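Note that one protein chain is taken out, while the other chains of the complex remain in position.
Think of it as A and B in the order they're written, each chain with its own count starting at 1.
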Amino acid sequence: MNNINLDKVTKILSEVRNKIPLVHCITNYVTINDCANILLSYGASPAMCEAYDEVFDFVKLSSALYINLGTLNKEQEQAAVLASTSAKIHDIPVVLDPVACAAVPKKIQVINRILQVGKIDVIKGNIGEIKFLAGQSSNVKGVDSFDTGEGALECCIALSQKYKCTVAATGKKDFITDGKRSAVIENGTEMFTKVTGSGCMLGALCGAACGASEDKFTATVNAILSMNIAGEEAFKAANTPGSFRVKLIDCIYQLSEEKLKEGAKIVWK
Amino acid sequence: MNNINLDKVTKILSEVRNKIPLVHCITNYVTINDCANILLSYGASPAMCEAYDEVFDFVKLSSALYINLGTLNKEQEQAAVLASTSAKIHDIPVVLDPVACAAVPKKIQVINRILQVGKIDVIKGNIGEIKFLAGQSSNVKGVDSFDTGEGALECCIALSQKYKCTVAATGKKDFITDGKRSAVIENGTEMFTKVTGSGCMLGALCGAACGASEDKFTATVNAILSMNIAGEEAFKAANTPGSFRVKLIDCIYQLSEEKLKEGAKIVWK
Partner (left out) sequence: MNNINLDKVTKILSEVRNKIPLVHCITNYVTINDCANILLSYGASPAMCEAYDEVFDFVKLSSALYINLGTLNKEQEQAAVLASTSAKIHDIPVVLDPVACAAVPKKIQVINRILQVGKIDVIKGNIGEIKFLAGQSSNVKGVDSFDTGEGALECCIALSQKYKCTVAATGKKDFITDGKRSAVIENGTEMFTKVTGSGCMLGALCGAACGASEDKFTATVNAILSMNIAGEEAFKAANTPGSFRVKLIDCIYQLSEEKLKEGAKIVWK
């Protein structure tokens, strides 16, 4: 059973590389370059279209829509909502990264608006953000979460039922569920917390994976596993953050299904 | 004849380094950092001024204006048009990168507005974009072109006459023309398609070269040749995209007229 699941997960890497999904990203400017580069290295094609009068039509051309709520300006915020409506109409998968929703309550309004007029297929946040959305308190500071992950899977499942979507909470361990199937991934590296954009880049990869596969749960597991295994390899090559960032992009590019299979530490629930 | 041309082309590198042209860039946020860094490595001075109430006066101080249409917001779009007017009045060369004009037809309105109230000295796009502007269909997906380049030079010449400017179309081969003189450059590396911003950075270099030389055609050939030779050297040093990006900036910095001459694969037409 577990091997069957893992096979399905790792295959998504090849599906991304075969399909080259166009991932339409509306994301913060801090890490927008990193998101574009990691998408290219993963095998996808990035498009950072965010002009209000372009996004509705552009979503139609895309394989997936990635919305990241970190420091969006007004035009981006409105474009994000409109893009999600287009995604609903045109049946394009939507991945949401609710950056800083626990620190900036206004983000919740944007999420509710997206749920109201658009849709969310996958929500991927750090454990603090996911717990907050599930109605639980957590230890957060600014955009960072210092939560140890206790009770995280239960929160993911609850949020999955509330939003009717796949939910992923990242931290030392990563928790993914679609309400029925769940996985805990124990790969990764502490170095992710020493560079900006690890979470944003991961969200973009979730978009790419969902743009290549109908099975959003399995696609999300692939994106998170890919990021974590590449992170582990990058850390082996470079244990300082400047060099680590460079190697991370290299290692995403050099991923193979075999590497994912060999390295995976997944517990299926 | 060919050697005379090549001499003229390679000399522009020294002209950039002697003049240190101030290149005023209005460009997308995805790759704005890359554009600034490659300009510095080439020998130019970047200025990313885009505030609507500053650009008119700032253009006067500049050696060249680079406008890149990728994901401009409203303020940038208006600033780009106004800056082009200032460039016309103050006789500053304008390089335009019509990013995604084939995928997002609204871009054409901005281009037409720039032609109407400002001017364009050089238009540099991928083959798909240039063909689209010349009225020909092409194989594009999002911001990327998968065109093989057949008929590209003819399209460049047609567009050059339509817009009365130098035209460059990039792809596996690069095509440059001012309507009278034409060149095909066969240098470069596939790795340019694995990192974001190769095209944007090249556009910025075209701005720098045009800011250092009156001969826009020859300047554009230098910018494209410099990018391609540096790309070839970077790929020799690093065949994965994260490291390649770093080496590309290094190799632009380390370019010399001799390296350009030795490596150049240019066919003059």
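As a working rule, a residue touches a chain if its C-beta (ideal position, glycine included) is under 8 Å from a C-beta of that chain, and two chains touch if they have at least 3 such contacts.
What you see is a predicted model, and the numbers here were worked out from it, not measured in a lab.
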Residue touching the undisplayed chain, where the options are A:173, A:245 or A:259: A:245
Residue, one of A:2, A:73, A:116 or A:161, that touches the chain absent here: A:73
Option touching the unshown chain, where A:31, A:68, A:138 or A:187 are the choices: A:31
Given B:53, B:91, B:214 or B:258, the one touching the chain that is not displayed: B:53
Positions on subunit B contacted by the hidden chain, ascending: 20, 22, 29, 32-33, 36-37, 40-41, 45-51, 53-54, 57-58, 61-62, 73, 75, 245-250, 253-254
Hidden partner chain, residues of subunit A it touches: 28-31, 33-34, 70-74, 100, 103-104, 106, 141-144, 193-197, 240-243, 245-246
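We adopt the following convention: only the chains that are shown with their structure count from here on.
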Distance from subunit B to subunit A - Cα centre to Cα centre, in angstrom: 33
